[in-house]
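Yeah, one chain of the complex is gone here, protein chain that is, but the others are all in their spots.
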Amino acid sequence: MSLLSVEHVGKTHQVGPYQKRVLVDVSLTMRPGDLFGVWGPQRSGKSTLLRLAAGLEAPDVGVVRFDGTDLATLRKAQRDALRLRDIGLVQGEGPQSQAFTVLDHVAVPLYKRFKPRQARGRAMAMLKKLDVAECHDARWHQLSDCEKALVGLAHGLVREPRLLLVDDPTAGLDTLQQQEVIELLRKAVVEQNVAVLMTSSMLAAVTEAHESFTLSDGRLLPVTDASRPGGAVIELRRGSDQQRG
Amino acid sequence: MLELHSVVKHFASPGGEVIRAVDGVSLSIDPGEMVALYGPSGSGKTTLLKIIAALLRPDSGAVRVGSRDVLALSKREAAAYRLHEVGFVRQQPDFVPGASAIDNAALKLFDELRRRDARRRVEPLMHRLGLGDRLRHAGDELSTGERQRVLIARALSTEPSLLLADEPTGNLDSRRSRDVMELLCELCHERGVATLLVTHDPLVAGYADRALELHDGRLQDYVGDSSHL
Partner (left out) sequence: MKLANVAALYQMRLRAQLGQELLALLGIAVGVSLLFAALVANTSLTGSFERTTKGIVGKARYEFAARGEGFDERMLSKVEGLSGVAAAAGILEVRAQARSGRLRRSVLLVGVTPDFAKLDGAVSPVFSYGWLADVTALALPTPLVHELRLTLGQSVILDVSGHSVVARLGTKLQASDIGSLIDSPVAIAPLHYAQALSNRVRQLSRVFVVPKAGQDSRVRAELTRLAAGRIDVRAADFDAALFRQASQPTSQSTAMFSVFSAMVGFLFAFSAVLLTVPQRRQLIADLRTEGYGPRTIFKVLLFDALVLGVVASAVGIVAGDQLARHLFDQRPVFLEMAFAFGSERITTPTTVVIAAAGGVAASLIAVLGPMAPSLLRGADIEPLDRKPGRLDSALLSSGLVCLAAGIVTVIARPSLAGIGVGGLVFLTVAMLLLLPLILRRLVALLDLATEGIRSIVPFLAITDLRDPVTHLRSLAVAATGAVAIFGSVALQGAHADLQRGLDRTSADLSSIGDVWVVAPGRANLLATTPFRAPTLRVPPGVISRFADFRGSFLDVGDRRIVVYGSPASARRPIPRGQMIDGDTTRATRLLRAGGWAVVSAALANQLGLRVGQRFVLPSPVPTPLRVSALSTNMGWPPGAMVLNSDDYARAWGSDDVSAVHATLAPGVTQAEGAQELRRALGPRSGLDVQTAAQRERDQRAASREGLTRLTEIAALVLVAAMIAMAAAMAGMIWQRRAFLARMKVEGYSAGELWRSLLLEAAVLVGAGCAIGALFGLLGQSLLSRALTSVTGFPVLYSVAVVDALLSCAAVTLVSVAIIGVFGRRAASIDARVGVR
C-alpha cells in the first residue's frame, strides 16, 4: 500500500498582481523505503510540493493521501499531529527562530511526547548518529552549509517519521559533501524503512535517488524521460557541470 | 591593478591550534581581468577578500591596488578606499530594507551626489542589468536574482578599479547563476575592472579568465579535474 500518494495535484499562488501556476497535474506515489529526488531551479515549486505533502498547504485540485487518507478530509489538528509524529519536514532555511541552539532545534519535535530531559537526550543521540554532536550548542547561523544539512536531517529524523520530506539539503555543498548527505538518506531509508522525498537544485544530487524527477513549468517529469528532447534536463546531465572548467 | 605579495594570515583556534587561513599568497590581477578563486568552505577565501578590502590586516605581506599600499591606510582612508575604489558584491542581507531598488543601487553615491543625481547616474546600469522596470520596487517585491543584480549595480556604481565578489551567485540556481555571471563578465571586461571572484561553485569559476584554488591557505592553479567531483 502506498504511503504518500499525490494525485493530479494543481496549485496556483498569487504573486503580486498575477497568478503563478506552481504545480500542474502532479502525480507521485511513494512506498516505505522509497527515496525520490525532485530537481528544479529555485521557485520552481519544489518547496510547494513538499508543503503539500506535509499537509501545510492544500492543493487547489487533486488529492494528497497519506497512508490512504486524503489529507484534506482531516481536521487541522489531525494534520498537525501527523506532522509532529509521522511526517518530518526539513526546510532548507533551518529554524526561523534564532534563539534555538542546535540541540533545542532538534529536540523541539519531541516536546509533545517526552519530558525536556528525555527529548534532549534523544536529540543528542540523533546528532551523534549523524556525527554533528560537537555543534549541539551552536546556533543555526553559525553552522557551515554541511553542518546545516546534517542538523536539518537530524531534526527530521529524530521523531522517527514514516515520511521524510527534505528541501534542498545539498544547497551550498561541494560534491563530496553532497555525496555524504545522500548516503545518509539512503541509510535512513534502509534502516528506518522511511520514505524520503528530497528536492535539490543540483541535478547530480537527485540522480542518486531511486527515482528522480524534475519540475518544469509546474509539471513533474521523470529526469530520465528520453522521450522529451532538449530542454534543461538533457543539457545539464550529470557531470556536465565541469564542462567550462 | 591588484597585487598581493606573500600575504600571510594565521588565526589561533580556541584549542590553541594555528589555523593557516592565508599562508603566503601572491597574486596579481590586471585591469579588465577576472580571476576566480575556487575553494571549499573554510579554505580562507573570505579572509583573503577581507584583507584586500582593508577590513583585516595580514600578519605579513603586501597588498597594493594601483599605486596604493592598502595596508598603510588609516581607518578613515580605508573607508574612502572601499567607498570609491572597491566594489564588493556579497549576498542579499546587504539590501537596505526600507529603500527602493534604485536607491539600493545608488547607495554608494549619496556622499558625492544629490540623491536625484545619484539615481540618474545608476539608471543606465540598472537598465543594463535588466532592472529597468524594477527601479522603484522595494526589496520584498524583487526576486533573489533581481536583488543580486541590484547589488552588482551598487558595486559598479562608483566605477571602481577593483571588484571583489564573494559567492555572487550563492543563493541562485544554476540558470540564474549563469545569467548573473555572464553579465558580470561582460561588465568587468568592458569597463576594465580587475575582478576577484570567490566561489565554491565550479560553474561560476568557469567564467573567469583565470581560475585559482585556495587550499590550506595556499594558492594553486585550479585544474578542472573531474575525478573528485
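Each chain carries a letter (A and B) given by its place in the written order, and its residues are counted from 1.
To be clear about the criterion, contacts are C-beta pairs under 8 Å (C-beta built on N, C-alpha and C of every residue); 3 or more make two chains touch, one makes a residue touch a chain.
None of these values were measured; they are calculated from a predicted model.
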Given B:10, B:64 or B:84, the correct residue touching the omitted chain is B:84
Missing-chain contact, candidates B:30, B:59, B:112 or B:159, resolves to B:112
The one of B:56, B:71 or B:185 in touch with the missing chain is B:56
Against the hidden chain, chain B presents residues 46, 49-50, 53, 55-56, 76, 79-84, 86, 88, 90-91, 93-94, 96-99, 103, 107-108, 110-116, 154, 166
On chain A, the omitted chain is touched by residues 54, 56, 76-77, 79-85, 87, 89, 91, 95-101, 104, 108-109, 111-112, 115-116, 119
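The criterion applied here is as follows: only the chains that are shown with their structure count from here on.
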Note: in the complex, chain B contacts chain A through residues 40-42, 141, 143-144, 170-176, 200, 202-203, 205-207, 211, 222, 224, 226, 228-229
Per the touch rule above, chain A residues touching chain B in the complex are 16, 41-43, 144-146, 172, 174-176, 201-202, 232, 236, 239, 241-245
